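Removed: one protein chain of the complex. Kept in place: all other protein chains.
Up next is chain A:
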Amino acid sequence: MSITLPKPAARYRPPAPLGGRRAGPRRSRRSILALLFLAPALVLLGAFVAWPMLSAFRLSFTDSSGFGRESWIGLDNYTRVFTDPAVLRALGNTALYAGLFTPTAVIVALVLALALNHPRLPLRGAFRTALFLPFVVSLAVAAFAWSYLLDPQIGLLNYWLRGAGIQLGNVLQDPALAMPTVALVAVWKNFGFYMVIFIAGLQEIPGSIREAAVVDGANAWQRLVHITLPMLSNTFAFVLIVALIAALQAFDQIYVMTGGGPFGSTQTIVMEIYESGFRELELGFASALSYVLLAITLLLSLVQFVFFGRRERDAQ
């Protein structure tokens, strides 16, 4: 799973009971004790994770609206997910968003991590602080700032770009540019996070390998291509999947900047779940869509789990 989590120690074997007492009562006493420690968390996780999972599954086969009668409608909601043009569009938009956000964020993060790790870089700490600072800004607030910067009339960025001969126009009202813009805001907010994961990965590469390459006469480019990047490939895959899962959940800045528009061009899965579930009160349909999101996320998590589980075993 994670690169930096502490490794679990060997499984605890309790000391053998003294005086040859039978282990039975002790064991059941331990179970009760454990249950007391676990009770608050188990009650909450049961009520707010396990039960909602089952409940959403049941709801997804009904036409529930939250109140009044609900009837079983079989797979109708799922059929609608995969035939309704608006929903298909939201699925496609989410894929487009993921396709714009993920590679951009990961590559920007990797390049800046390599630069920050460069031995000749002065003011390393100051640069790292500046580059990580966007991560503490909420995506909603980032969306306010970017909307203002990109305002067609009074936006500073628009004004500067006009000075450079680039006419952006009203990007948030342009169906072709709205999605790249909301993806850009997420890149701005999140690259610092992926960057520090890459830095952690870079610092795990033993310095001796680099030194050996230098002695062998490899130049900086050769060292990058033949040593650093290959040794970073696991971190790279990890960041890629984490970013991809985050991209599937795109909501905040889209809600603030475009509300899903113009003409539905930035409507994503989570926007669609929010609107159908909490505005139009089509709980059954929203639950079916939730399960589609869940299935895609589980698939990606499973890839990550299998990939990194194997990797951790290999490393041991």
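Things worth noting here:
The definition used in the following text is that contacts are C-beta pairs under 8 Å (C-beta built on N, C-alpha and C of every residue); 3 or more make two chains touch, one makes a residue touch a chain; residues count from 1.
The rule we apply is simple: contacts and distances are computed from a predicted model.
Comparing "Putative OB-fold protein", "Carbohydrate ABC transporter permease", "Heterodisulfide reductase subunit B" or "Peptidase" against the UniProt entry of the hidden chain yields the protein name "Carbohydrate ABC transporter permease".
The chain that is not drawn here is touched, among residues A:Ile107, A:Val225 or A:Leu298, by A:Leu298. Which of A:Ala86, A:Leu156 or A:Val306 touches the hidden chain is settled by the complete complex: it is A:Leu156. Screening A:Ala56, A:Leu168 or A:Leu240 against the full complex identifies A:Ala56 as the residue touching the chain left out.
Considering the whole complex, the residue from A:Phe61, A:Phe101 or A:Phe238 that touches the absent chain is A:Phe238. In the full complex, chain A contacts the hidden chain through residues 1-9, 12-15, 27, 30-31, 33-35, 37-38, 40-42, 44-45, 47-53, 55-56, 59, 66, 112, 115-116, 118, 120-122, 127-142, 144-149, 151, 153-157, 159, 188, 192-193, 196-197, 200, 217, 220, 238, 242, 245, 248-249, 251-252, 255-256, 259, 270, 273-274, 277-278, 283, 286-287, 290-291, 293-294, 297-298, 301-302, 305.
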